[in-house]
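The structure under discussion is supplied below as structure tokens; questions concerning it will follow.
What follows is part of the complex, with its chains left where they were.
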Amino acid sequence: MIRGKITGRVWSSKHIETLPNGALLEVEVAGNTLVAFDPLGCAMGEEVLITQGSVAAAFFTKHKAPVDALIIGSIDDA
Amino acid sequence: MIRGKITGRVWSSKHIETLPNGALLEVEVAGNTLVAFDPLGCAMGEEVLITQGSVAAAFFTKHKAPVDALIIGSIDDA
Amino acid sequence: MIRGKITGRVWSSKHIETLPNGALLEVEVAGNTLVAFDPLGCAMGEEVLITQGSVAAAFFTKHKAPVDALIIGSIDDA
């Protein structure tokens, strides 16, 4: 997994039908930005753990979701 | 997912049979260029979300498609 | 696989339900840091081998786990 910090949110009104409802958050990881699906209700600035690839998509069990980055946890403060 | 901007289109007359009909768009992502399948009819300059790997291929349910990058949504203007 | 050195541990009280119980260790790999699941009980500073992607998730056979990085071995001292 990789560790990142939530820096924003994106909205997409025009999308493919199989994109699940829910927040798509921008996460900064080592200077790069990716967009991850958030099933946990995370907040701006929160430190999170992200899983990627088909492992992320496997979280969605009712239908196939085109999601290749998923927030799986919020990292506790040290 | 990653966020990118559409910068061009490629055509391939000589291709393997399982490549689906549809637009193959060049997308610039953080200084690099990749080519993604576009099921949404996006336009030059549009900001899009891309999913990659087997998650992208899983969008094609009728037959196996050799597509490892898929545009899943257009990003709304802020 | 990639070779890395254990540099820390992360805790996540708020996480998705399918995250398995167990240690999530920070591993430094060629200057970058990733977080891997540790089924072996490794210690700080230990050199380990990590497998990634769906291959890592396949280790968990009872249920689908959102784990895309797994410590598969500790490297013997030369």
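To keep things simple, chains are lettered A, B and C as they appear, and every chain counts its residues starting from 1.
Here is the rule we use: a contact is a pair of C-beta atoms (placed from the backbone, for glycine too) under 8 Å apart; a residue touches a chain by one contact, two chains touch by 3 or more.
Keep in mind it's a predicted model, so treat the numbers as computed, not measured.
Q: Because only 3 copies sit in place here, please give the count for the whole complex.
A: Copies present in the complete complex number 5.
Rule of thumb we're sticking to: only the chains that are shown with their structure count from here on.
Q: Can you check how far apart subunit A and subunit B are, centre to centre, with Cα atoms defining each centre and the answer in Å?
A: Averaging C-alpha atoms per chain gives centres 20 Å apart.
Q: So the centre of each chain is just the mean of its C-alpha atoms; given that, what is the distance between subunit B and subunit C in Å?
A: Subunit B and subunit C have C-alpha centres separated by 32 Å.
Q: List, in ascending order, every residue of subunit B touching at least 2 other chains.
A: If we look for residues of subunit B contacting two or more partner chains, we find 54.
Q: Residues of subunit B touching subunit A in their complex?
A: 1-3, 30, 39-40, 49, 51-56, 58-59, 61, 70, 72-76
Q: Considering only the defined contacts, which subunit A positions touch subunit B in the complex?
A: 10-16, 18-19, 24, 26, 32-36, 53-54, 56-57, 64, 66-69
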